[in-house]
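The block that comes next holds chain A.
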Amino acid sequence: MTWLLQFFQSSIGKKILMAVTGLLLAFFLIAHLAGNLMLFGGPEMFNNYVLSLTNLKPLVRIAEALLTLIFLGHVFSGIRVTLENKKAKPQSYQVAPRSATSNFYSRTMAVSGSIVFIFLVFHLQTFWWSFQKMHGNDADFYEVVVHSPIGFNNPLVAVFYILALILLALHLRHGFQSAFQTFGLADSRYKGIVEKTAVLFWLIIPLGFISIPLYFGFIK
Partner candidate 1 sequence: MILNSKIPEGPVSQKWNNHKFSMKLVNPANKRKYDIIVVGSGLAGGSAAATLAELGYNVKAFSYHESPRRAHSIAAQGGINAAKNYPNDGDSIYRLFYDTVKGGDYRAREANVYRLAEVSNNIIDQCVAQGVPFAREYGGLLDNRSFGGAQVSRTFYARGQTGQQLLLGVYSALVRQMNTGKVQFFPRHDMLDIVKVDGKARGVVTRNLETGEITSHSAHAVILATGGYGNVFFLSTNAMASNVTASWRAHKQGACFANPCFTQIHPTCIPVSSDHQSKLTLMSESLRNDGRVWVPKKAGDDRNPNNIPDEERDYYLERLYPSFGNLVPRDVASRRAKEMCDKGHGVGPTKLAVYLDFADVIHRNGKDWVSEKYGNLFDMYRQITGENPYETPMKIYPAVHYTMGGLWVDYNLMSTVPGLHVLGEANFSDHGANRLGASALMQGLADGYFIIPYTIGDYLAQGGLKEVRTSDDTFQHAERLVKESLEKMLAIKGSKTVDDIHKELGKVMWEYVGMARNKEGLEKALELIPKLKDDFWKNVLIPGGINEYNPELEKASRLADFLELGELMARDALHREESCGGHFREEFQTEENEAKRNDEDFTYAAAWEYNGGDGNPLLHKEELKFDEVSLTTRSYK
Partner candidate 2 sequence: MRIIVQAWRQYDRNSEGNFESYPVDNVSEDMSFFEMLDMLNNQLLKDGKDPISFDHDCREGICGTCGIMINGRAHGPLKGVTTCQLHMRSFKDGDTLVIEPWRARAFPVIRDLVVDRSGFDRVMEAGGYVSVSTGGVPDANVIPILKDDADSAFDAAACIGCGACVAACKNSSAMLFVGAKVSQYALLPQGQVERKSRVKNMVGQMDVEGFGNCTNTSACEVECPKEISVENIARLNREFVKASF
């Protein structure tokens, strides 16, 4: 096992860890979004969906635990890489027209990631935690998400969600393709397909998420 440990201690190993955990989290977003979109189906559909998940509690708990592990792996590895990288460049340039050489979303992964992290704490603390406290077949999850003071009807909450999701989009804008570069699958053969798939993750999925606070906060 020491070889595996060594692998993940190396600069490339750390990148691989970031890429794998990042991609898994990105794939989780698909499942999450599918559930969220049920909000558009009205209270009954959404409540039934959440209830059906509650009935699978042991499985959900396992999934949650795994997700937490993956997430923490991503965060810790990210923090570590960022700190090391700061150390590797002890002094920055007096003049630094960085946009001339790279995209801002690729340079700001730590910032976008950190803000998404803060958002996530808020998100879990409100929706997830509220859901945990609710039991029984008459629990109205829809009400919590849409109409409660922490729900999307509150324009502040809606705006906060939208902003956070834009940052997530930026994070994925770089992250998704970057992961494939890290896996070494970025030469001309794969570039096209990776770029196209990336659009799903950095544009379509975040737009799907954004549609919800946008609709319930401002349109409905």
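A few points about this structure:
By our rule, a residue touches a chain if its C-beta (ideal position, glycine included) is under 8 Å from a C-beta of that chain, and two chains touch if they have at least 3 such contacts; residues count from 1.
The candidates were selected such that all candidates are chains of the complex that A comes from, given by their letters.
What you are looking at is a predicted structure, and each value in this text was computed from that prediction instead of being measured.
Per the touch definition at the top, the candidate among 1 or 2 touching chain A in this complex is 2.
Touching candidate 2 in their complex are the following residues of chain A: 3, 7, 10-16, 81, 84-85, 87-98, 100-103, 106-107, 109, 174, 177-178, 181-188.
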